[in-house]
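Missing here: one protein chain of the complex. Every other protein chain is in place.
The block that comes next holds subunit A.
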Amino acid sequence: MAIAESADTVAPERSAPQKRPLRLFRNLSSKIALIPMIATAVIVFMGGTIWTVVYSFTSSGLLPRLNWVGLDQYERLWGTTKWIISIQNLALYGICSLVLTLVIGFVLAAMLDRKIRFEDAFRTIFLYPFALSFIVTGLVWQWILNPDYGVQGVVRSLGWESFTFNPLNNPDIVMFGLLIAGLWQGTGLIMCIMLAGLRGIDDDIWKASRVDGIPVWKTYTRIIIPMMRPVFVTAIVLIASGIIKLYDLVVAQTSGGPGISSEVPAKYVMQSMFGGQNLGQGFAASTMMLLSVVIILVPWALLEFGGRKRG
């Protein structure tokens, strides 16, 4: 760092009008300090993404090779049942998870915001699952939903013999089994964000609506929620990016089963890249994941940052 220091302190003395120091060396310490970050952003994030997209147009198998096959990998991808099922599963899980997380998160936050006692205790309880990993979450719920000893077994032993609730072994509802676990883990975070948003709303709004005699629920739906638009947008972006990443939970809770009925795109990518020695497929599938993120994020970014500039 000695060089950087001296360059920094000596620079002003030398900056006589005719002999300015090179622009590159101005503020040199800062530039050196930012090398790891710049390398990460440019080489790993940007370079890596471009690399993957480029190689998704090749027939790479065990090793990445640059022999072009055009859109072959994508055609194969969309012709694979497993991928189609993965997409359908993710769509189902995603829509349910998005709606339910928002609703539950907001309702819980609104209830905690009603100046109740033991608010801290309730918040601690609702948020603690978020500290746990998806692996732990998945394994616990796998056990609770166990058909013999779990919820189904308990209800049956109470006398309701025909009761069936066995989501982890029923291909039709297996995604809801995952959803229960996912909601348990993730709603606390959204509740916290919503609560922070609710606390940010001026008390005068509440007083005004009370003076006008507006019922509480109407105050929420007509005044508070529209005012919390930025908070909701943040929450949606957060939930959505979590949904696309969905992987650990599935691996732990169902391993994609029964059969392939709870496969998700991220798992498909991992399997073709590191399990099936089929890199090209993995690259194509991950490019599709990237595309879906772009489709979700670009409108949001335009709304958020485009609007700010105009305003």
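One rule holds for everything that comes next: contacts are C-beta pairs under 8 Å (C-beta built on N, C-alpha and C of every residue); 3 or more make two chains touch, one makes a residue touch a chain; residues count from 1.
As a working rule, contacts and distances are computed from a predicted model.
Can you work out the missing subunit's protein name as recorded in UniProt? Choose among "Carbohydrate ABC transporter permease", "HEAT repeat", "RNA polymerase sigma factor" or "Extracellular solute-binding protein".
"Carbohydrate ABC transporter permease"
Of A:30, A:88, A:164 or A:277, which sits in contact with the chain we cannot see?
Touching the chain that is not displayed is residue A:30.
Please give every residue of subunit A in contact with the chain that is not shown.
On the subunit A side, contact with the omitted chain comes from 1, 4-5, 8-9, 26-27, 29-31, 33-34, 36-38, 40-49, 51-52, 64, 108, 111-112, 114-116, 122-137, 139-144, 146, 149-151, 153-154, 157, 184, 188-189, 192-193, 196, 209-214, 216, 234, 238, 241, 244-245, 247-248, 251-252, 255, 266, 269-270, 273-274, 279, 282-283, 285-287, 289-290, 293, 297.
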